[in-house]
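Apart from one protein chain that is not included, each protein chain of the complex appears where it belongs.
And then subunit A:
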């Protein structure tokens, strides 16, 4: 019993000291250093724009956004609608708060097949000039996080025709916008080329006069 109390005392002391080190000193030091050196990133990399003369945050550089307007590029399928919602959806509870994730369908799950078939039919209807085999698979599959900010370069090019018709911008302009927002492979080796959808759409909105980019 005496030995038990001795061990217990040591264990409590150890817990308290490590607790102070790991949960007070470490996060505090990282927060201070992060906020001092990289204040923008540490606070969510918000993108600012002027809408109706008022400057406000319209999104985060690294978080995808839901797009339905045919003048904009559309991103990937999201199981959480990119945490985008209207006032009504929040009030009636169909938006349940900030989340992330995917559908978790296995390859053999019939629900996956049904979902892709339905999305593909809708997509073909909206883009009658595109051949089905030219749709790259990232456009009709769900991202892992539900917040993927990117699509593949092919996924962007294949949308240009319809966006040009709807927005009045020329295909050359749109292709240039894609190039501006394409992130190359790191050092030419790592990762994949990816187009930031929000970045593209902000430029489109800027040209259409919906907002002014800061």
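Going forward, a contact is a pair of C-beta atoms (placed from the backbone, for glycine too) under 8 Å apart; a residue touches a chain by one contact, two chains touch by 3 or more; residues count from 1.
As a working rule, contacts and distances are computed from a predicted model.
Matching "Cytochrome b N-terminal domain-containing protein", "Potassium-transporting ATPase potassium-binding subunit", "Branched-chain amino acid ABC transporter permease" or "GntR family transcriptional regulator" against the UniProt entry of the left-out chain gives the name "Potassium-transporting ATPase potassium-binding subunit".
Residue-wise, the contact with the chain that is not shown comes from A:110, picked out of A:110, A:128 or A:209. For subunit A, the residues touching the absent chain in the complete assembly are 7-8, 10-15, 17-19, 21-23, 26-27, 29-31, 33-35, 37-38, 41-46, 51, 56-69, 72, 76, 82-87, 90, 96-110, 112-113, 116-117, 120, 132-138, 140-152, 155, 183, 185-186, 189-192, 194, 198, 201-202, 205, 210-211.
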